[in-house]
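One protein chain is absent from this view; the other protein chains keep their places.
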Amino acid sequence: MIRRALRARLGSRWIGPLAAGAVALLAAALLAAAGLALAGYEPVAAGRALVSGAFGSWERFASITLVRATPLILTGLAVALAFRAGVWNIGAEGQLYAGAVAAVWVGLAFPGAPAWLLLPGAMAAAAVAGGLWTLVPVGLKFRAGVGEVITTILMNFVAIHTVAWLVHGPLQEARGVFPQTDPVALAARLPRLGSGRLHAGFPVAVVLAGALWWLLRHSAWGFRVRAVGASARAAAVSGRIHTGRVVLGAFLLSGMLAGLAGGVEVAGVTFALYENLSPGYGYTAIAVALLAGLNPVAVLLAAGFFGVLQAGAAAMQRDVGVPAVWVSAIEALVILAVVAADRFLRRGVAGKGGG
Amino acid sequence: MDAAALQAFLEASVRLGAPLALAALGETISERAGVINIGLEGSIIGGALGGALGALLTGSPGAGVLAGAAAGTAIAGVFALFAIGLNADQIIVGTAATLGGLGITGVVYQSVFGATGTALTLPTLPALPLPGLSALPAVGPALFSQAWTTYLAYLLAPALWYYLFRTRWGLELRAVGEEPGAADAAGIRVRRTRVLAVLGAGFLAGIAGAHLALAHAGTFAEGMSAGRGFIAIAVVVLGRWNPLLVLLASLFFGAASALQFELQAVFANVPYQLLLAFPYLLTLAALAGWIGRSRAPAALARPWPPRSGE
Amino acid sequence: FVGGLSVGCGGGESGPEGDALRVALLTSGPVSDAGWYAGAYEGLLLIEESLGAQVSHQQTRSPAEFDEAFFSYGSSGYDLVFAHGFEYQDAALRAGEEFPGMTIVVSSGGRISENVRSLIFRLEEGSYLAGMMAGGLTRSKVVGMVGGVAIPPAQGTFRAFEAGARVIDPDVEVLEAFIGSWDDVAAAREAAAAQLNRGADVLVHNTDAASFGVFQAVREAHGDEQPVWAIGMNRDQNDVAPDVIAGSAAIDIPRAFLRVASRFIAGDLPSGAFDLSLDEGVVDFIVNPAALHRIPAELLARIDEARTAIREGALEVPRIRFLEGESGTP
Partner (left out) sequence: MARPAVEMRSVSRRFGPIEALADASLSAYPGEVHALLGENGAGKTTLMRVLCGMLRPDGGEVLVEDRRLPPGGTRAAAAAGIGMVHQHFTLLPSLTVAENVALGTREGSGLRLALDRVHARLAELERVTGLPVDAGAPVAGLSVGAKQRVEILKALYRDPRVLVLDEPTTVLGPQEVDWLFGVLRSLVAGGRTVLLIGHKLDEILRVADRVTVLRRGRTVLEAARQAVDAPGLARAMIGRETTPAGRSAQAVGGAAGERVARLEVVGVRGEDGRMAVREVNLEVRRGEIVGIGGVEGNGQRELALVLSGRLRPSSGTADCPTTVSLIPQDRSAGGLVPGFDLAENTALAFHDDDAHRRGPLIDWAAMRRTAQEIVTGFDVRVPGWRATARSLSGGNRQKLLVGRELARAPDLLVAENPMRGLDIAAAAFLRDKLVELKRGNPSVAEVGGAGGRPAHAPPGIVLFSTDLDEVLDLADRVFVLVRGRLIPVPEEERNPAGMGRLMLGSAGA
């Protein structure tokens, strides 16, 4: 009793969990270091490469880490929005591809158009295409009662193979040789910010994250989305919410955000459409969104975390020669450590037990 | 299609469907207990490498299957530790398990066989024709002249069905997946049930991986699971969390994939990329025509005990 | 925080010898594939060993990482970057402009510039000979080809293979399938099984790790009365399945890389594109010694004849030209 009161006064409710969280991260670092050392790599150098690869200089941070984070922010927002509405959209990957196709198509089809028209046009097309790609899951959900988890997974595979066909067929570069499209018109590319590779897609993603956060929190629409996600039954019984409409809207908008991610990726980074355009952004996005607790602003941090991890891991390959397979294993370890730390913290703060 | 072609097509369907079935049956149990393990892919690839190494070391593919099962279980164990032990989010931990499984198997493979890998030829699981049954026309050789791991899938489906719907343990497991609170109130050990279900799923996913390496490919290659873990999760939904239907759904997906290869041979001028999309489109069409709604276990992906304040 | 860490960055000062040649390799698949990427990595190690170069490798996972990798190597002062696949070509052109001091060699690249070169392996020549072998071995008069992704270099080897088979037997039917992946073993196995089932009795592949699936299918279909053959590609795969492989159309990638690096040091790396072919010994068709006794001597003789003809330029093997500006390209 007394100890309890004392501890509460000293605020040590934070200290225990913080320590546990730190221990989790430290354990992961030690484990990774031990593994690397065993395999004959320099663990300290690897750690340094990891950090400097992500943060080494402002230019590096902007050109690599933030560029990597951008599609994860947009797809992370897509997933967060859908999950908030109780829509299990696992299909951000496919929707991203749909968006990329549309953006590239616009960027190629109107070479003479001015930038103020072409770029927004391409981005809008990307968003619309991403939204349209959800229509099959939406239709099956509403008409046949098929859950979206399976349909969106299947549509991802369909998207990937369709893109493969497009770059071998209708959208193939004019020479008809390689499986890729021609680069899009300059007017369809996102402007660069500063001297590095950072493009305007990043601030757009940040603004969208803020906007989505604000809308979810303050707008009637956002409230309806949250209510339907938290309890569709209670929302319906309140008599003020059309759950079907809310679900439909959130699904489409989620698809649009993911589509925009694809558009931004081609307009800001690759400039052409390729097979394997996405290294699984749409799947990583699920982890991003959940790590962020489905909070759009926290999605920025979670996406940044993955951006840092991947940028740093690539540097570990280049500078220390740690093979890519190690990199995946270490990424997994870091994710687990962060999750564990997060659990310790929350558990501690919420108070033990709790029914 | 003539008889020989039909038979070959059926054989391919079963070959492609069997590993899916093994993994999906395990996932069915796990999901029925309320745990979605998208780290299944990690257990499959772990099983493939475990199977390969086990078979190489002992020279016996049977021992390889056991080693594969152990590897799959180990990866599922890490998942269980975080997702159930620490109550962390199942999807995030599953993502890490997939990433980690692919990474660790690569690390082990490269430590054993060198950075540039090796052309591995493994002792394979022989086909065991079942006397009598394998002589049936067309379906006989396809269904009943396979490696024993395939028969394991056949046997598991009804066994798991019986377990789920006819035994006390199965009832308790379903209760844990539907209403962990109610299950707890009834004195059922929710976490223990979930951990066991996840480990069982990892065990079967490991066998699925070992089957890929030892009964299907005769080799190990990095990333050879090629997304089958995710397909298996979709197959569980297609099979409505019912082991018998899950087996059928796996074979259905196997058949759709096998048909795709036949179609490439027949329609040489249809772009092959579109044919590759065919199994997925066919599955979507099947779902559209699949009458009636199916419902996931109510507590799927919900941690227990519920996190307060979230 | 960011500033404090920048010391470790870039690897710019981490090079022990400031003037050592710095060579990097980019692959878009794992170098443990015992195939296309492994060959490149071996080449990189050979360069390190023979030329004392400082080397680095990165496996990229998506087009977005291409620019980033070039950017990283360019900004840390690498001299020579092998980008092992056509997919790098656009990013290479961009990086070439940004880092004029860096030379980029794109394997099978289709575009070139001042400091972006294309290294073209004329695997078609080996594949043509492999096709002859297939045409001579087939009894069913059906041969099959299992590809990963239909990219021009892969399609080129298939066209040459077809031509080679028809030289021996004009009536040979040729089947073709792609699995959409370079390393899905199971898919390759089923694609091969489907072709065997349609009567093919000699199969060639152009995949990577997935080739084991083709060999496995062939091995299972193989019978002593009804022999079924496989043909290896990209590397000498003869000892992977000695019982069923007739031979391999192979590229000696390490040797090619070493040659490029040596000429780069010597300063006489040809501008634009350069082919490495049968003539340089970089590409060849290697008959499997273990199968030699089962192959008709007269077939072997015809293959040798053709090899000489190709070397001497008397025989031109069909190929797909993918270099921009090259005659005969679209």
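Letters A, B and C mark the chains as written, and numbering starts fresh at 1 in each.
The rule is simple: contacts are C-beta pairs under 8 Å (C-beta built on N, C-alpha and C of every residue); 3 or more make two chains touch, one makes a residue touch a chain.
Just so it is clear, the model here is predicted, and its values are computed rather than measured.
Novice: Let's see if you follow the contact definition: name the visible chains touching the chain that is missing.
Specialist: Across the whole assembly, the hidden chain touches A, B.
Novice: Out of B:G132, B:G187 or B:G289, which touches the unshown chain?
Specialist: B:G187
Novice: For review purposes, identify every residue of subunit B that touches the missing chain, sorted by number.
Specialist: Contact residues on subunit B toward the absent chain are 166-172, 174-175, 178-179, 181-189, 295, 298, 310.
Novice: I need the residue numbers on subunit A that touch the omitted chain, in ascending order.
Specialist: Contact residues on subunit A toward the absent chain are 1, 218-221, 223-224, 226-227, 230-231, 233-241, 351, 353-355.
In this text, only the chains that are shown with their structure count from here on.
Novice: Calculate how many whole Å lie between the centre of subunit B and the centre of subunit C, each centre taken as the average of the chain's C-alpha atoms.
Specialist: Those two chain centres are 34 Å apart.
Novice: Rounded to a whole Å, what is the gap between the Cα centroids of subunit A and subunit B?
Specialist: Each chain's C-alpha centroid was found; their separation is 27 Å.
Novice: Between subunit A and subunit C, tell me the centre distance in angstrom, where each centre is the average of that chain's C-alpha atoms.
Specialist: Roughly 35 Å, centre to centre.
Novice: Got the subunit A residues that touch at least 2 other chains?
Specialist: Counting only residues that touch two or more other chains, subunit A contributes 161, 164, 168, 323-325.
Novice: Residues of subunit C touching 2+ other chains?
Specialist: 30-32, 150, 180
Novice: Name, in rising order, each residue of subunit C that touches subunit B in their complex.
Specialist: 30-34, 38, 41-42, 150, 175-181, 183-187, 189-191, 193-195, 197-198, 209-210, 212-213, 215-216, 219, 237, 239-241
Novice: Using the touch rule from the top, collect the residues of subunit A that touch subunit C in their complex.
Specialist: Against subunit C, subunit A makes touches at 48-49, 51-53, 55-61, 63-64, 67-68, 71, 161, 164, 168, 175-180, 183, 197, 265, 269-272, 274-279, 311, 314-315, 317-319, 321, 323-325.
Novice: Spell out the residues on subunit B that touch subunit C in their complex, using ranges where they run on.
Specialist: Against subunit C, the touching part of subunit B is residues 4-5, 8, 11-12, 15-16, 19, 106, 109-110, 113-121, 124, 212, 216-219, 221-224, 226, 257-258, 261-262, 264-265, 268, 272-273, 276.
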